[in-house]
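To keep things clear, I will list the structure first and then write my remarks on it.
Left out: one protein chain. Kept in place: all the others.
Going in written order, the chains are labelled A and B, and every chain counts its residues from 1.
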Amino acid sequence: MIIYFMCFILFLVGLYGMVTRRNLIKIVISFTIMEFSIFLFFALIGYIDQGYAPILSQNVPEQATFVDPLPQAMVLTAIVIGLATSAMLLAIAIRLYKKYGTFNIRKINNLRG
Amino acid sequence: METLLTIILGFMIIGAIYALHAKDLLSAVIAQGIVGYGLVICFLHLSAPDLAIVQIVVETITLIIMVAVVLDSSREEIKSPPSWRSTINVVVGLVFIGFMLYFFDMATASLEPFGEHTLRMSQTYTQQGAAQTGAANLVTGVLWDFRAYDTLGEATILFTAALGVLTVLRMKGKK
Partner (left out) sequence: MKGLTPIVKKIAQLMCGMIFIYGIYIVVHGHLTPGGAFAGGIILAGAFILLILAFGSEVIKLRKEESGSSVSESLSLLVTLILASTGLLIGSKVFFKNFLPPGQIGQLVSAGAIPLYNILIGIEVAAAIITIFLALIIFKEEEEQR
């Protein structure tokens, strides 16, 4: 049970960073940390003790228990989407930097225009 | 197994906290790499080799893009004098985090303990999935046969994100 809590604490660290930091790059970093914790949570839920990886081969016995493949399939696509969305966030950040000359969101909010 | 994973997760949390508090943006990006590569080790121990392969490559490319962006702009973390507003932000954030931990405690009561997952939806996937789809890798079978709609949606999101990056970077802004 403690491991679910650790995973959620990782999520909360990301949330804390997203709320309190002012630097756009730091906000992107906390976004990726939240994503990672969610991926880990999915993989943790699907795990079964002594379970084989869900791939059939000669080395796997006939009546083996497999780890749940459904959360793995969900997370597999979500990781790639995470790369694309964080690249998009970075593109917006660099665009704002070139326009205003700072990563500080509070200053950007005050400048207007 | 659980203690090993807990130790790795502890390191990941320390790396995450350092990434949020580093003075230099470049070291913050590198510390984010600790979290990503720690995740790879966790996936390997949770017997998910597909996820480990994807995550190790994705993390490397994310680091390349982030380092390129940081080197292209400023490396300095914003220095701000302590004000009442930032203090209120921190206090509100901590209170909110306390509430969320409490509710998570209530929510985990309905989860099974770690390692004793019962297959409800994917019972058929593991038992007859290989015979029905013909794929030896069950994850690929779920991805492209049982759950193909989801995968198509995710591929569309990837396409849209690439379009979004092109749109954001091509706009001619007011100078």
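The rule we apply is simple: a contact is a pair of C-beta atoms (placed from the backbone, for glycine too) under 8 Å apart; a residue touches a chain by one contact, two chains touch by 3 or more.
Only a predicted model underlies this, so the values are computations on that prediction, with no experimental measurement involved.
Student: Which of B:A16, B:V70, B:L119 or B:A161 touches the chain that is not shown?
Tutor: Considering the complete complex, B:A161 is the one touching the chain left out.
Student: For the chain left off this view, which of B:V35, B:I97 or B:L143 is in contact with it?
Tutor: Candidates B:V35, B:I97 or B:L143; residue touching the omitted chain: B:L143.
Student: Any idea which of B:V29, B:C42 or B:V69 touches the chain not displayed?
Tutor: B:V69
Student: Of the residues B:T60, B:S80 or B:Q127, I need the one that contacts the missing chain.
Tutor: With B:T60, B:S80 or B:Q127 as choices, the missing chain is touched by B:T60.
Student: Write the list of chain B residues that the hidden chain touches.
Tutor: With respect to the unshown chain, the touching residues of chain B are 49-50, 52-54, 57-58, 60-61, 64-65, 68-69, 72, 130-137, 139-141, 143-145, 148-149, 151-152, 155-156, 158-159, 161-162, 165-166, 169-170.
Student: Which positions on chain A touch the chain that was left off?
Tutor: Counting only chain A, the missing chain is touched by 53, 55-57, 76-77, 79-80, 83-84, 87-88, 90-91, 94-95, 98.
By definition in this document, only the chains that are shown with their structure count from here on.
Student: Could you give the separation in Å between the centres of chain A and chain B, each centre being the mean of its C-alpha atoms?
Tutor: A distance of 2 Å separates the two centres.
Student: Would you mind writing out the residues of chain B in touch with chain A in their complex?
Tutor: 1-2, 5-6, 9-10, 12-13, 16-17, 19-20, 25, 28-29, 32, 35-36, 39, 42-43, 46-51, 54-55, 58, 61-62, 65-66, 69-70, 72-74, 77-78, 80, 86, 89-90, 92-94, 96-97, 100-101, 104, 108, 111, 113-117, 119, 121-122, 125-126, 129-130, 136-139, 141-143, 147, 150-151, 154-155, 157-158, 161-162, 164-165, 168-169, 171, 173-174
Student: Using the touch definition from the top, list the residues of chain A that touch chain B in their complex.
Tutor: Result: residues 1-10, 12-17, 19-23, 25-26, 28-30, 32-33, 36, 39-40, 43-49, 51-57, 66-70, 72-88, 90-95, 97-99, 102-104, 113 of chain A touch chain B.
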